[in-house]
Structures are given as structure tokens and as C-alpha cells.
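Shown next, in C-alpha cells, is the structure this report addresses.
The other protein chains are all here in position, but one chain of the complex has been omitted.
Chain lettering (A and B) follows the sequence in which the chains are written, and residue indices restart at 1 in each chain.
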Amino acid sequence: MSNPLADMDKPTVIFCIGTNMTEAHPVAATRLKKAIANGAKLIVADPRRIGLADISDLYLPIRVGSDAALLLGMAHVIQREGLVNDVFMADRTTEGETFLEHVKQFTPEWAEGITGVPAADIEQAALWYAQAERGAIYYTLGITEHICGVDNVQSLCNLALMTGNIGREGTGINPMRGQNNIQGAGDMGALPNNYPGFQPVTDPKNQEKFEKAWGIKVDLEKGITKVTALDSCGDAIRAMIIDGENTVVTDPNRDHCEKALKSLDLLVVIDIFLTDTAKMADVVFPAAAWGEVDGTQTNTERRVQRLRKAIDPPGEAKPDWQILQMLAQRMGFQGFEHESAKDIFNEVCSLSPTYYGLDWDRIEHGEYQWPVPEKNHPGTPRLHEDGFINGRGIFKLINYRDPAEVIDDDYPVWLTTGRRLQAYHTRTQTGRSAGIDYLLPEEVLEVHPDDAAKWGLVDGEWAELASRRGKVEIKVRTTNRSPKGTVFASFSFADVPINALTGSGYDPVTQTAELKVCAVRVKPCKKGVL
Amino acid sequence: MIMTAAEAQTHCMTLDGVEVQFVEGETIYDVARRYHKDIPTLCYDERLEPFGGCRMCVVQVEGMRSPVASCTMPAAPDMVVQTQTHEIDSHRKTLLELLISENREVDVDPLRGYASQELATLVDAYDARTGRFEGGQSGATRDDDDNPFILRDYDLCISCYRCVRVCAEHEGDYAISIMNRGFATQITTEFNGLLKDSSCTFCGQCVQTCPTGALGDKKAMRHTDTPGEIEKTRTICPYCGVGCAVDLMTKGETIVGLQPAMDGPANEGALCVKGQFAYDFIQHPDRLKAPMVRGDDGELHETDWDTALDRAADGLKRVLEQHGRHSVYGVASGRAPCEAAYSMQKFIRAGFGTNYIDNCSRA
Partner (left out) sequence: MTTPSNQDLLERWVDQPAPLLPLLHALHERDGHLSEDALRFVGTALRIPIADLYGTVTFYHHFSREPGGRDRPRVCTGPVCSGRGAHRVIEELEAAGASPQSMPCPGRCDQPVPVLRGDAVQTGASMEALTGGPAPLPPPALPGVTECVFAGIREPDRARLAGYREGGGYAGLERAVRDLDPGGVLDLIDDSGLAGRGGAGFPTGRKWRAVREATGDPKTVVCNADEGEPGCFKDRVLMDYDPHAVLEGMAIAAYAAGASRGFIYLRYEYPDTLGVLERAIAEATEEGLLGDSILGTDFTFQVWVRRGAGAYICGEETSLLNSLEGKHPFPRNRPPFPVTHGYEDLPTVVNNVETLAAASHILANGAEWYRGLGMGDHAGTKLISLSGDIQRPGNYEVPFGLPLQTLLTEWAGGPADGRTVQAVTMAGLSGGFLAGDDLDVILRSRVVREVFPVSYRHATADGTLGGRCRA
């Protein structure tokens, strides 16, 4: 997030796109609801009539995968109506003129043709956002889990840059991170292209720094992403070590994923449960869970906070870092002599420019948000206040692209996937917590009542859902939350492995899978036919 | 209106005989709290708009006929305020006696909720008598609500409406409200149904702000009879990326419950159903307790650490020898602490000399 969570009750216009925040990030949503109670206008763009749509002032029911078209249409209106923030563009951005010329072709009527949202509503959204005293954008995986995820994000940046809605209180471009420490994992350099602190691995200065720090010879080339690695399993990739990820359930195209892991010479899994992925491993190490280890965790607003141990882990389970350290020592690797999480965190701070001003004791109360470049630095709740990290904000010329897979006669229905409030990911944790079943006992396919009638589906009975990659059986729930022609399910339940169906394509830059769109067909079935 | 301290006008008033400063917009209660005055409250939750319902915070203001509720009365220049006099104390005691005369019990288990001891603490402090006043009873317990999280024991409700206000103002769910009036007043949901049939999201905010235990954390209350003192450990919720601060409650080596950290920088006391109630996975019997290796029979078997570590290290070494360093791939967790992710990338980079490392953010 460019702005802190505390800013979320301050915008005058809120634009939520591809974020089902009341279910996926409920506590962040409470702050937005305060802004709304204080009179802020809420614009929601989402294919599904999600909870946020119910409290919105303007709801834009876009067709799945058409985000870029909507955003181009909005940029067109802002340009056409002369609502561009000229001063901001002149002082803080570059490539603006080309961009303003580029968007002239994308009329709201054109965008209506692709998104299905009335042109007048697109205009209204553009006017509100551009004229806002403080306009803030919030998005989540609904924007990124597309083959054009990068384009979508860039389109949002373009809107913020052309209106100057960034670098100030109550504005910004704010992606909400889905996992407790996914931000931290990136910060720590668990990425093929960056050392800790987002230092590119291809930069000779960084290579030298880490060779010196670790006393080893580093790889000069970028690594490959997990998606590519899974594609190369059994071929170039022969061994994999996975910590705390239920890869075969969370990743798209389960069939492909299982085959990949099966073809490895060695699979090592560290986890707290014997997940479907762990069941495929050659070696499984039992990890200590939350509440059983000390450590740190970095949230979506870059706030570094301490995790504390309350109880001992069960049996012989150990903290992940200790397991990796023991294994490293067994391998004869150097530099794995840490005595505590504190030791490791302090090493991170010494090597990461974003954490450089922090240390274990300084984060006792969690008041710092990175970057904290030096010891007495107060932290940076809000990014880009005085300027962009790379100088000027660069406009990118985006064009709309269709999803990797579009509906056709064989697969005439859009499937989109997402989260539910009461379940987390694959339910390894929520599924083992008493009472959650009372609220969410099973997965359902959300279908518009008219579609259900047309397809012969009955609320509470079963349907077979099939894509080019697989089939699942799933119980039907009719609801107006789903638009006609689009169905929804989450991937949380092991007995309804929705990711057997997904995986039609990947973003070429990030290799993020297009989990939000695939083409399916739906028909009634009796349970147990598959 | 957002006003910074520098912009706001500073004034003087007299508080218990001492001249004190305040800024425009502060209530008498705000000022008194800054000066460490011990003013009792029941309907007050600093995250919410002042309500002025319980009247426990009454103070004497010179020139005003009756005591005023300090939580709602704006401080004014030259105001002369007494926060503790014999009259005020007896007023507060009578108010407490009116409240508790209606309640079935006052001393409730602290596992009921974060604020559950507030009424009992005041009753002790003021030596108030239960059962002093007889008459009608308001609030009827909803035994029929079989949800597994929130006890609705409205016999103990004192109509402070903190639950209703936290649900609306802090959580934005508007799931509960106040029905009827007079003695028939009752906390309700839409059409007086069960919580699960309402817009309740089971975030537990109402439970944690209830000052009497009328709302209770049913999961934590399973451990009322578990021996041991409650210990609280401040940590961060393990679910989404918001990073809500929580206090994990234990008795010995048993997790007995969880409460939001009211001063958590990301959440300011808020939580969702997952953070509040979905912690049983930690002490679930399914937890892995020993390393496992795949045997000749093709099945996974529990083993000791040495065996498992050797098996993994030997396997990795063999792959490294046979296929080179670019044949090993590491996936770090977005769920484990930073130290785990750092260790994984260092294991791959410093150990194998490659950048074949990623995390699960692409899923």
C-alpha cells in the first residue's frame, strides 16, 4: 500500500476494484466504512455484487477480466473533461502527453461494449474520482490474478498520476496483501529477482554486497519463478523444498501441479499439517506454528511487527528457521549459526536498505513502517510524498486484451474465484477451528437465479462444473450476487478443488495465474457421478 | 473536521482545584483523563462516540444545577469542575445499585471478554449493594441462539449499547440494534432472530466491549474450569495481510482464547471472525509432531530429526551433484515469519549459489 491503513477513513472518494474487502480484509474494510459514514463516496467495480457494492454510491458490474477497458474509459473521460491535474503531471510525471493522446481513442461507449457497464456510469466514476479532494484506490487479487494483471495495476497508476491522487493523506494506490506475511516474504528476498530489501540480483553492487556478507559466490543471473519451476519439474528442476505452502491446492491446474511434484527426485516440505502437498513429499519436517515461535511479520502497509511465543510447539516440531538452519548445517553450508529469530532479523536489517534503521528491540511495539533507511528514521507510513523512488511517475500506454480464455459454445459460462469471510485459503487452519463450520460448512457455486432456471439447476442440489482442464461437483446456491452468465466459487474446500479448473493463462511479466477468469460449462448432476 | 493540535485553540479550566489546559473539542472526561483523574465509566469506549448513557462519569460543574456527564460535556474556558465529591460518589453508587439490582450476577469469568470485568470492578470499588432496588427486569437471555461463538446473556445487560455502537461505528456491520423501550428494551438483530441470520460477521467486537459479560466469548468460556492463571501474549494475527495485533490467552500450555489488542496500530481493537475465533488449529491433534520420511513401502513414516535431516541433505546433495545447482528450487512461505523466508532464500542463495527461490504470492 502506498498509504497507511490509518488513511483509509480519510478519502473523500474511494475506488475499490477487484477487492472483496469486507470478506478478505474485513478489518481494513472497517476503516473504509468509517470514511463512508463520514460522507465519502464509494465506487465499486467488481463482476460480483459483493458486500462493498451494497454500501456503494456507484456500482460498476464489469464483466470478468475487463478491468483495463473500464480504466481506459475512465482515463478518457478525465482527459476529455479537462480534469487532469496539470501541475502534478508537470512536476511529478513523465510520458503524460503521449498518454493523454493515447486515451483519446477509448471512449466510455467503447468501454461499455467490453465491460457491460453503462457509459454514463463510467463517466460518473471518472468524474467523482478525478474531482475528489482525496481519491484513493484499493485493489486486491481481482486486479492482479489475470494475464493482464500488470496492465491493470499500471492502469490504476495512470489514473492516480493524471489526477494527482497519490503521495497525500487519504489518497494512493493501495493493494491489500492477502497473507499475513506475504509482504515480509518479498521483503526478505524470497524472490527470484531480488535480494532482501528489493535489491536486484543482477546489480553488480548488490552481488558484491552479498558475496561479502555471506562469504560465497552468488548467481549473477535472475532465478526463475515458481510457475516456471513447476513447469520444469522432472526436467531441469529435480528437487524442491517448500515451506508452508499447500501448492497443489492453491495453485491453478491441480493436475499439472501434482504431476510436476511427483516427477521430482526429492520433495522436502516443511509444514504444520500433513497437507495434500506434504503427502507427496519424501521428507516432511514438522514446523512450529503461530503462537509457538518468536519472529517478525510485515503487514500490507509495510509495518514490521513482532510475533511472540506463547506456548511450546507440539512433539518435536521446531521453528522453520531452525529447521532450515539444521538442514543447511547438514549440507555443510556456512553462515547458518543463528541462535534466535532476533539474530536473523538483525542480520536482515544489516543487509536490507528498507529495514536498515530497524532492529529487533526497536520493533517491540510495531510502530515502524518501512522504508526505515537509518537508525533515527521515524519510518514511512506514506510513500511518494516528496517524490517517486525512481524520480518521476511514468505513464504506461495500456491496451485492453481479452482474457486467456473467453467463453464459447463449448464453455459458455465465466467462472471467477475468490475468498469467503469465514475460510482462509485451503482451510488448513480455519477448517480445524471449532465453530467455523457452523457459519460455512461447505463450498457452493454461486449462480444467478435466472441462470439456474435456464440451466436446470436447483438451489441446494448439485452441479457439475467443467473447464478444459478438469471437472468438479459442487452444490448450487442461487444468488443475485452473481451476475447472469458468471458463476463463482472459492478454492477453500478440498472436496471441491476449484483450482482443478483454473489455469488458463499467466501474466507474462509476473507469471501470476489468471485465477479470476476461466470458461466453464455447468450442468445439473447427482452427487457422486464423477 | 480534522484539526491538528497546533491549530486548535488552547484554553484553561479548573479541575479539582487545579488550573489545567485543554484544547477545543475535548470533553471534560478527555481532559480529566489526561490529568489522570479516576472517573468511572460503563458506556464509554474510547474508540466510539461518547454516548452519555450510564451517567457513571458525572462530575460537578460550578454553575450547573445537576451533575453532568463528563464524557459528553465539552470542556469550556473557565469551567470549574469537581470530579470527586461526596455527593458525586454517592450519586455514582446509587446509579450502580440501580444497574446491578437488575442483573442476575455481577462477578463473571474474565474469559467472557476483554471488558467483562468493568462492572464488577466498579461495584467493588463503590461497595455497591446488589438487590437494593426491586422491580422490573429488562433484557432476556437468548438461550436459543446456538451459534458457537457469542453468548447472548442479556440478563446481564445494562443497556449501555456499547455492543450496538461498536458494531455500527467501529465495525460498520450494523448487525444489532435496540428494540422496544422501557423495561422491554432489548438488544436485537433484524427481526429479533439469530445472529447467523443477520448481518453479523462474528467479528466478536461486541463481546470484547461488553462491560458486564452479557455478551461472552463461548469458545474461551470452554476453558472457564481449565486450571491456571490467564496469561496474555501480545502477537499479530496469522491470517490476512492487515496485521491485527492480538493478545493470545493461555493457561499453562493451553491456548484458552484470544482478544484483540485495543492499541494495535493496524487494527485499533478490531478483528474478524478468523482472527477472533479460528485459533484451534494450533493445538489440533492433526499437527505434525515428528519428522517423516517416505519408506521403501512408499508411505510416510515418522522418524527422528537426524534421520530426516540426513535423508533430505543426502537427497539434495545427490541432485546437486547429478544435475547442478540450477536443479534445486526453494519456495518460501508467505505465512511463516520473516525469519523463515529469509532463511529459505539464504539457504538457496548462499547454499546452492542460485536465485532459484520464490514465495507463494503468485498463487
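Convention: a residue touches a chain if its C-beta (ideal position, glycine included) is under 8 Å from a C-beta of that chain, and two chains touch if they have at least 3 such contacts.
These numbers come from a predicted model, not from an experiment.
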Partner chains on view for the chain not depicted: B
Among B:21, B:188, B:233 or B:307, which residue is in contact with the omitted chain in the full complex? B:188
Per the whole complex, from B:14, B:72 or B:138 the residue touching the absent chain is B:72
Given B:50, B:204 or B:264, the correct residue touching the omitted chain is B:50
Using the document's contact rule, name the residues of subunit B that touch the chain not shown here. 50-52, 69, 72-74, 168, 174-181, 188-192, 198-199
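Everything that follows uses one rule, which is that only the chains that are shown with their structure count from here on.
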Using mean CA coordinates as chain centres, what's the subunit A-subunit B distance in Å? 27
Touching subunit A in the complex: which residues of subunit B? 2, 147-149, 169-172, 196, 201-203, 218-219, 231, 233-245, 248, 250, 253-255, 264-267, 270-275, 277-284, 286-294, 300, 304-305, 308-313, 315-320, 322-323, 325-347, 349-351, 353-363
